[in-house]
Structures are given as structure tokens and as C-alpha cells.
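Structure first, commentary second.
In this view, the complex is presented without one of its protein chains, the others remaining in place.
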Amino acid sequence: MSRVGWIRLAVIVIAVGALEFACQFGFINRKVVIPPSEMAVALGKLLASGQANGEIARTFGIIVLAIAIAVVLGFAIGVVIHALPRLRQALDPFFATYYAVPIFIFYPVMVAIFGLSVIPIVLIGVATAIVAMIMATLNGLDRIPRVLSKVARVHRMGAVATALRLKLPAAAPYLFTGVKLAVSYGFIAVIASEFILAPAGLGRVISDAYSDFNNPRMYALMLLLIIVATFVNMVLHAFDQRWAERRGIGRP
Amino acid sequence: MTTAPADAAIHASLKGVTRIYPGAGGNKPVHALGPVDLDLRRGEFFGVVGPSGCGKSTLLEVLAGLQQPTAGTVNFEGKPVMGEVPDGIGVVFQEDASFPWLTVWDNAAFGLRRAGIDEAETRRRVDDVLAFMGLKDFARAYPAQLSGGMRQRVCIARTLVLQPRLILLDEPFGALDAQTRLLMGDEVLRLWRRTGATVLLITHALDEAAMLSDRIGAMSARPGRFMDIVETHWPRERDSTIVGEVAFGEITGRLWENLRGESLKSLGYAGMAAAE
Partner (left out) sequence: MIATRRAADTLVILIVLVLAWQVLHQIVGATALPGPLPTLSYLAKFVPTARFWENAEATLVAFFYALVLSYAIGLSLGVWMGIHRLSGAVGEPILISIYTLPKITLYPVVLLIFGLSLSGRVTFGAMHGILPVAILTMNAIRNIPPVYLKAARTLHLSRRQTIVTVLLPATLPEVVAGLRIGFTLTLLGVLLAEMFAAKSGLGFLIINAMSLLQTEEMITVAVMLFLFAAVANALLLWMEHKLHRRA
């Protein structure tokens, strides 16, 4: 690991250690925060007991479903919009404002329409993630060098071969950036809707534990979500980084 | 009536070729090229020079079958070229067309894999062409890790490996400094001699054209036509040292005489050109 990496690790260890110390020695009230070690133990017990397995499976299942729909549909819509420049120009102002407005405030509207079930959660997850994927697709298709279609003709490649062997790989890193954003937006939206209003799921369980003053349970699941989100984002980021490096994207 | 291969020495030819780009989206149509007549002799090295925007790339693409001429006919090896790139023509484009997602080796192997050549033969030919282009040590590298000149060499390797009989090069060294360009010129001469192919090289550098070519076509400002075709009479065995020869100076002088007015025109100094 590099020097910077060691320092970063030290910073994190010291921060967690300080929290542990402050909790153990009563500088922080246990009713507010429990020591990190107890969070980890509580999480271990909870996972071992299998009590929360159903909720965990439900939440991550919804997240995966929402992200998958957003990525596939977003890509398809991006391809269509890219082929219709006039439509794209007309949609431009919508894309520019989409992430500036709190789309999440429409979650209750979706609950009103579809009832308190999985559907509004998936829908808000898709709605939050899909536009990032559409915009990434448009950007990726824009970045395909025009000379590639000439190369394709020199090699006498058909439309399908050109799309799969030249255009897709050329656009891939930009599409991947879209996937990365879709994953983190989808994650955030699904968890948030479960928190605010949902019949079940991790978010709901955490917010119930909060109302019942069940701190070990609350912090255990919080820790779980933070670990999973950080891990997924780190993997995607590392992938993105390596790709960018190999392709020389984002550097002069 | 297309003529039978009456003259086996003619490898490719353009007859009365004109290219007008239709104006799209309210733009005026652009008369980019022609009419142009040109016979490329089998195995010769033909250089094309001309002011920027005069239609050089258009000429190359029409010859390669990448664009349909608005008028006139294109022939390659006695057969008309119609809307498809004929087998036996290799093209290196003005833009960097290396595939950034493939290693240098896989870039070079691309065409062979498309053609379904077996693995052993592919390996032999790719290793050979990479060694020839001086890219052997970079076989596992990705294009982004190479300099611009090396990336163009990757594109040349990708073309050469298919053993084209007519090689079209569109300003392959446009982005390089003058010294490196001279050295790259030597390399192109080497590949020309080794493959025995016919080469058409577009360049904006008069010295490069004068040093490399058997014949040089000097094009007018848009719409591009050949104003002059200069024979150099260089021996087949030649290299960049000929830039010191007296004849070299005479050739570049004659090219510049032809091109000066045209270049001024393409820059918009119509008055100055007329005053000469």
C-alpha cells in the first residue's frame, strides 16, 4: 500500500478508535451512540441469528431490480434519443433540471397511486437512477469517433458487428460511469423510501428500531448498510479508475 | 463500357471524378473535389499535396470506395469500385483510429480475426508486422500508453497485416514533429519496398512528398483538381538522406510554386494571389 494509503487507514482507525473511546468512557451517551465494537458484535449476532435475513434479502433484491431496470431501460432510451437529435434538443432542459429537483418528493405520490407495496419503491429507485444512465449513454454515443464507421467499412463489417465490436467498446467506459451513478442513486432512493414509508425492508426496520430505542439493532443494520454501500461503491470506483487509466480518459 | 484490363500497369484509376457534398440542414452544397483524372501505376509511390480543405481526404475516400463520387468512375484492378471497399485496399486514416480498448497486439490482429484466419497464422503475421513496425516491445500495451506517432504505427500495422495491394495513407504523420516525420518516412519507404504494394500518401508537407514519392500530384484549392504531376525519378532504394540532393530542392521548389497561390486562396487572400 502507498504512503497515502497508510495515512488514510490511520485516519480511519483513529476516528473509529476515538469514537470507541468516547463511548466506552462515557463522553458520549450510550443512548445516543453505542461503541463501534458493540455495533459490530450486534451485527454479527443479528446475521448469525438470521432474524433479519428476510428484510435484507427484500431490500437488496429491490435495489438490484431497480438498478437493473434503470440500466437496461436507460441504455435503450439513450440509444433512441441519440438517434433523434430534435427530440434530444427538446429534452435538454429536462435533463439539465432533473437532478436539481428533489424527485424523491414524488415518492408519496407514487404510494398514493400504487399503494404501499414494492412497486412505488422500485419505481422511485428507477426514476432516480435512470436519467443518469440515459445521459451517460448519450455521452458515450457522442464519444464514438466517427472514423470507426469508416474502419468498419474497410473491414466490410455489417451493422451488428460494427455495433458490437466497435461502437459498444468505444462507448463502454462512459456507459460504465452511468452504471456507477445508477447504482449509487438507486441505492440511496430505495433506502430512503423504506425509511420514510414502507411496509418492510431494512430502512423500515432501522426506523422501527429507532422508535423502539433498540440501539444495538439500529446501529447493527446501519453498519451493514454502510459497509455494503461503501464496498459496492469502492469496487465500482476501482473498476472505473482502471478503465480510465487504460483508456487514457480524464487525463491530458 | 468499362475497358478491359488493357493496361496491366494501371493499378487503380479515377476518371472524371467529382464529389459534391449535399448541403444538409440548410447549408449550401460543398463542391469538394474534381473533376479529377488519375492513373496509379502498379507498385508506384504516389504523393498528394494540396492546401488544407482542398479535398485530399475526399479523394482518398472516393478511391477506397468509402464515398460514392457524384460523377465519374473509380477502378481498382480493372473492376469498378461501387459503394464497398474492395478486397486488397488498406486505409490508414487521418484521425487516430486505433482501438483504445484493445492492446497493440489485438489491434494488429483485428482484421485477421474478422477474416477468420487460424490462430497460428494470426500469431505469426501479427508478431511479424509488429516487429517490422518497431512495436514488438509494446505488444501488450494499450494505445493510450503510446505516443501519437506510435498509435499511427499501430494503425499502419493493423492495415499491413492484411497484406493490401494498394495502401492509402491520409496524413499519417500530420501530428508529428518534422524530424520524427522524416524517420517515419523512411519506415514507409521500407514497407513500400518490402510489400511491393502501390502506395498513395496524402501529406501537407512538401518535403515529405518530395522525398518519398515517385510521382507527386499537386492539388488546387477547393474544389481540388490536379494542377501538376511531378516525376521525381528517385531510385527505388532511397531514404531520407536525399533531402540533401539538388534535385530535392528543385522538386520542392516546383511544388511550392504551384501551391503558393492555392494556399493563399484557401486562406482567403484572394487578392494577393491574383496580384502575383
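Points worth noting:
Think of it as A and B in the order they're written, each chain with its own count starting at 1.
Just so we're on the same page, a residue touches a chain if its C-beta (ideal position, glycine included) is under 8 Å from a C-beta of that chain, and two chains touch if they have at least 3 such contacts.
Since the structure is predicted, the reported quantities are computational estimates derived from the model, not experimental observations.
By the touch rule given at the top, the unshown chain touches A in the complete complex.
When the whole complex is considered, the residue among A:Ala200, A:Leu225 or A:Ala244 that touches the unshown chain is A:Leu225. Within the complete assembly, residues 4, 7-8, 11-12, 31-33, 86-87, 89-94, 96-97, 99-102, 104-106, 108-109, 111-113, 184, 187-188, 191-192, 195-197, 203, 206-207, 210, 218, 222, 225-226, 229-230, 233-234, 237 of chain A touch the chain that is not shown.
Quick note on the criterion: only the chains that are shown with their structure count from here on.
Measuring from the averaged C-alpha position of chain A to that of chain B gives a distance of 49 Å. Chain contact summary for the complex, chain A toward chain B: residues 145-148, 150-151, 153-157, 161, 166, 169-170, 172, 245-249. Interface of chain B with chain A (complex): residues 61, 64-66, 84-85, 89-91, 93, 95-97, 99-102, 110-111, 114, 142-145.
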